[in-house]
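Note that this complex is displayed minus one protein chain, with the remaining chains in position.
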Amino acid sequence: MNAVQGEASQLIVRPQGSIKFETQRLNMFYGAFQALTDVSVAIPERHITALIGPSGCGKSSFLRCLDRMNDVIQGVRIEGKVLLEEDDIYAAGTDVVQLRKRVGMVFQTPNPFPMSIYDNVAYGPRLHGAPDRTGLDQIVESSLRQAALWDEVKDKLRQSALDLSGGQQQRLCIARVLAVEPEVVLMDEPCTALDPTATFRIEELMLELRQRYTIVIVTHNMYQASRVSQYTGFFLLGELIEFGLTARIFESPQDRRTDDYVRGRFG
Amino acid sequence: MIGRRVLSPKVSQAAAFALLWTSGAIVMLPVIAVVAVMVLLGARGLTWRFLTAASGGLLPAIAGTACLVVLTTLIAAPAGVAAAIYLSEYSRPGRAIRLIRLAIVNLAAIPSVVHGLFGLALFVMLLGFGRSLLAGACTLALLVLPLMITASEEALRQVPQRLRDGSLALGGSRWQTVRRIVLPNALPGIITGLILSVGRAAGETAPILFTAAAYSSTHPYPRSVFDQVLALPYQLYVMATEIPNVPAEAKWATALALVMVVLGFNAVAIVMRARLRAARRW
Partner (left out) sequence: MRRGRHPAWEFVIEWAIRMAGFLAIVFVLLIFAFLLRDSLPIFRLRSLGQLVVGRIWSPTAEPPQFGFLPLLLGSFYVTLGALVIAVPLGLACAIFIAEVAPARIREILKPTVELLSAVPSVVFGFIGLLLIGPWLATRLHLPIGQFAALGSLLLAFMAIPTIVSVSEDALRAVPRVLRDNSLALGATQWQTICRVTVPAARSGIIAGVLLGFGRAIGETMTVLMVTGNAAVIPRGLLGFLRPVRTMTATIAAEMGETAYHTPHYFALFAIGLLLFLITFLVTVAADLVMRRSAWARR
């Protein structure tokens, strides 16, 4: 279980099958502070990949690199490459708007817009040039069905989204993302603000969604990671310590620090 | 060294607090006194006939003030909101922004009569508007611009960042996010700023002294933007200082009308702001 320098490659396993995202020596800086150091990893397509690690280890920062949401923060600098199926998303001339259409994000705190449920889900399609009314209705219904929310809201689509419960709001945010027909869904601790029942429903939802979408989820809840994901990556202090099949990471991790974390010895 | 302090801390605190309470009361007095005096001395003269009489009454001044204020707002509001959008949504911290903010504070601190001088030199003379509604409105617009920018920027900043993030993460561009999410949710606060600007513009005299104001005209309302206008505050000034035979009743009624208009708008804005703060759902 000792990590040997030369065997670092064993710690970061490259998944078989098609790869959706690949980062090559990704470094990220908030001003002078280095948040990510030399992260090189491949995220498999149509699987759920979980990113775990203690607070402040950089997993959320890494996630936000994948859809360039870090651009919104002042003073952020990126070095290295992030490839979405062969294209470096940080290359000059990249259309960030298109990127964010292909790579959707669900945030930690549900953040429905102060509008009706229908308008929330229709927001994305309308941004990119909405089809006519019937087409929009179909998109809204299909997205809400995929998010397992349709039956609960189909009679109150015109009501304010802020009237929904926390768990419903989060599923609404998921439906909102699905409405733009992304290829990847990023989830940044989506269940932290929710009660156990709501959490359970969202985890079920993730397992259904992974048949169509690539999902990357950041979570500090290891039970969740082991229940839901096929691959897991462990971050510590801005470095990706270990990456591989979830079963292996949790049952027989190669690196001592991973072992300490998954056994709850720190973090 | 016993008894070095004359008063114990508790006693000096009680005395100090008494002074503080008194200061609060004193500061409250002028507004109450002004309104009370105006009502007591002016209510009798503020008849419907006085308000609507075209000559010898307030109608021309009210119409003139209304036109001035509307035109001023039409000019200042888009510019002010756009500048606020820039400051809140598009700018990055740095020297340019500090200079802009300094300029805004500076613009707000410039004496109103200096605004009048500028209006005279630029709008009346150089641009050839002459003494007119247009020149007066342009001058007033510059006067209320800092107010408009500050109030709008505050309203925009109240919109939580997570709503913007939600829109950006769905592939919205920055302008789409501003137009569809930020502006609509900031609108009530922006309107509050608008109302404050209206109240301010309605009460100013010095900027329109040499750019727009007249004491009497042949028409009860301006027929074009190049006409001179009457205005309530100027009317009051002239009544008080230059015309000897105006009955006291008329003077106080005019003063009351002005106070009602200006404080009315400001009070509405204050109440609106308090209600918005309480009603915010995010």
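So that you can tell them apart, the chains are marked A and B in the order they are listed, and the count of residues begins at 1 in each.
One rule holds for everything that comes next: a contact is a pair of C-beta atoms (placed from the backbone, for glycine too) under 8 Å apart; a residue touches a chain by one contact, two chains touch by 3 or more.
Bear in mind the structure is a predicted one, so any value in this text is a computation, not a measurement.
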Exercise for review: Consider the whole complex, including the chain that is not shown, and state which of B:A135, B:A155, B:V182 or B:A255 touches that chain.
Suggested key: B:A255
Revision key, fill the gap. Among listed residues B:V39, B:V225, B:L263 or B:L276, the absent chain is touched only by B:L263
**Study point:** Selected from B:I104, B:V159 or B:V229 as touching the chain missing from the view
**Key:** B:I104
**Study point:** Interface residues of subunit B (partner: the chain not displayed)
**Key:** 9-10, 12-13, 16-17, 19-21, 23-24, 26-28, 30-32, 34, 37-38, 79, 82-83, 85-87, 90-91, 99-100, 102-107, 109-118, 120-122, 125, 142, 145-146, 149, 173-176, 199-200, 203-206, 209-210, 233, 236-237, 240-241, 251, 255, 258-259, 262-263, 266-267, 270, 274
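Convention: only the chains that are shown with their structure count from here on.
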Check your understanding: Where the CA atoms of subunit A average out and where those of subunit B average out, how many Å apart are those spots?
Key -> 48
Point to revise | subunit A residues touching subunit B - in the complex, by the definition given at the top | key: 67, 69, 72, 74, 97-101, 104-105, 107, 109, 111-114, 123-124, 127-128, 162, 173, 176-177, 180
Check your understanding: Okay, in this complex, where on subunit B does subunit A touch?
Key -> 92-93, 160, 162-173, 176, 180-181, 185, 281-282
